[in-house]
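Note that one protein chain of the assembly has been removed; the remaining protein chains are unaltered in position.
Letters A and B mark the chains in the order given here, with residues in each chain numbered from 1 onward.
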Amino acid sequence: MTMIRRLRTSPITPWATGGLLVALVAVLPLLDLSLPGVLPGSTYTPGTLQLLAFAMVFAALALSYHLLFGVAGLLSFGHALYFALGAYGLGIVLRDTELALVPAMAVVLMAAIAVAAALGALSLRVSGIAFAMVTLAFAQAGSVLVRRNASVTNGEEGLPLRVDNIPAELVGVLNTRNVYWLALVLLVVVFLIVAWFERSRAGHVVAATRENELRVRVLGMTPFRVKLITVVLAGGLAALVGMVYLLLQSGVTPAVTTPDFTLTLLVIVVLGGVGSRWGAVVGGLLYTLLDQRLTALARSEAIQDLPEFLRIPLSEPLFILGTLFILVVVLLPGGLAGVARRTLARADSARARAGRSLDEEATP
Amino acid sequence: MSTVLLLLITGLGLGALYFLVASGLSLIYGLMGVLNFAHGSFLTLGAFLGWEVARRMPDGSWLTFGVSILVGAVVGATVATLTELLLIRPLYLRHIEQVLVTVGLSLATVALFEGIWGVDPIYVVGPEWLNDTTDIAGALIPNDRFVLIAAAVIVLLGLVVFLKRTRYGLIIRAGVENRAMVTALGVDVRRAFTLVFAIGGAAAGIGGVLASHYFGYVSPLIGGSLLIFAFIVTVIGGLGSLTGAAIASVVVAVLQQFANFYLGGTGDFMVVALLAVVLLVKPTGLLGSKA
Partner (left out) sequence: MTDEARKALGPILRVAGLSASIDGQQVVEQVDFEVPATGVTAVLGRNGVGKTSTLKAVLGLISRSGVVEFDGERIDSEPTHRIVQRGIGYVPEDREVFASLTVAENLRLAERGTTPHRDMVDELFPDLIARSAQRAGSLSGGQQQMLSLARVLMNDNRLLMVDEPTKGLAPRIVTEVAAALERAAAVTPVLLVEQNLPVVRRLAHTVVVIEGGRVIHAGPAAELLDDDERTQQLLGVHSTDHGAPKGDTDHGAPRGDTEHGASKGADESREETP
């Protein structure tokens, strides 16, 4: 028992657990596991791998949003802009140029960083709720740009991926597991970058600005600059995730440019627990799976046969998710991470009590 | 000349719609520090229920039109009041959580509306006169513009009289400036919170019914699209300032109309560009004191 306790408190343990989890997820395509009700099929089938990869892409995107909202305390309603920039940017570069995948991604990443720096510098002139509204306005402009310029973006129909210059291993249903591993690599890389940033000096300072901007200024640091660095990093990561999303989905539609898409990210981060990296990851995975399963459930006969006043709400996944979100905000402050923390703390104190009574019995 | 006049009056009509949404948003933010994402849903529900009542009444009569507007106002005020009492009040002073709850509410309600009324636009019929035009100095102005402008002016005047002449208006004006001090004078400011939600919801509900006649249809997304411009209007006008919201509504909508016509459909971009310029020059907005 003491060994377990020592493991729990050791700083290496979470990383070891994480590594183990990653290894487990990495071998899933080679296994034949079924989770009826959770996954649509066995773990090696392309449909399931596609869904899991999609969930990991969302978890990575949620991590980039966690940088803004969880770490820096910046409530942005425009994060979809950078994700869309990555997806659409890569799609357009691959279609209109003969660049190979990696150089094309580098070009798009540079562009995304430049846009994030410019818009970030502008929107950080205001703070709090006004910042939220301004980022929303910029994202809305991006959304309009995508929808209106059909000659470039293919408008409402969405932009299909041109595969001529993409490695053959990433194309086609049979290669879904390669894209799945790519998504896993993406998630791990984004997680490590976010973790590294949170431990860096800039990360500490920006976390301090969230608590007390005045104190940071008194210490002689400029909150504006560290906030801008955070915005640019989050925007760059979101663009990177958008590029993998394009490869995974073989295309992109204007739905990812809308403010609602950013709201989804906000929902994920809050469900997982604001400020928690693991919360963002778990929230992203859970949300995607839930959304997918609820959509399947909505079409099921069990729901379709219900009376109208039950059938209509239950066949709208977003209604259920939105309601769930409200309940979490009102009833579970700290989200899933908060619940986990409280459960662990309770278990620990219970164990400590048990340990103490044992010690007392042992001493005569 | 007649084109300019048409664009100007159409812009005023659209500005009137923006104002009906933005006035409530701005008051709610100014007094409570809450950015209300559910405001678009108040508008949409007002529009749908206004239409539901109107289609059970004689088509195209003025009475039907008037009743649907009244229904929109009552529905907007009712759901807004319930939202404040059930979701906002329990999270008193926790501003981020309050915003999050309204975000969840807007997502859930839009999905619910899609479930009930479908995603396709539903076309609405108003009095014949609304679809006619009036000749003003050679410009043929669609009549619904005048109704919009009149409605917004009436709401604006009503709000000004309420804020200037009543005790609650006094509490709201003082609360926008310094809420803590209002409570320190022994005033229960929370009752004023419910009231601004009700008033904002009523204005949004009226805006919903009028928007359905302006656009010619109702859809679950009608509120969300207006809400974004209303947000921009409140930032440009200055958060918490009713006059600022009124001025910015007109400026934004007129700019949008002219840019759409003369600059190849760039209206939405010009609005965002205007927002960027205002932020660079005066981050608190035209008449705002809080950033």
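Everything below uses one rule, namely that contacts are C-beta pairs under 8 Å (C-beta built on N, C-alpha and C of every residue); 3 or more make two chains touch, one makes a residue touch a chain.
These numbers were taken from a predicted model, which means no experiment stands behind them.
> Given that one chain is not shown, which residue among B:43, B:103, B:182 or B:271 touches it?
Going through B:43, B:103, B:182 or B:271 one by one, B:182 is the residue touching the chain not shown.
> Using the touch rule from the top, list residues of chain B that touch the missing partner.
Chain B touches the chain not shown through residues 33, 93, 167, 170-171, 173-174, 177-189, 289-290.
Just so it is clear, only the chains that are shown with their structure count from here on.
> What whole-Å value do you get for the distance between chain A and chain B if each is reduced to the mean of its CA atoms?
33
> Which residues of chain A touch chain B in their complex?
For chain A paired with chain B, touching residues are 75, 122-123, 125-130, 132-134, 136-138, 140-141, 144-145, 148, 259-260, 263, 266-267, 270, 312-313, 315-319, 321-323, 325-326, 329-330, 333.
> Show which residues of chain B lie in contact with chain A when the two form their complex.
29, 33, 35, 37, 87, 90-91, 95-97, 99-101, 103-112, 114-116, 224, 228, 231-232, 234-235, 239, 265, 268-269, 271-272, 275-276, 279-280, 283, 291
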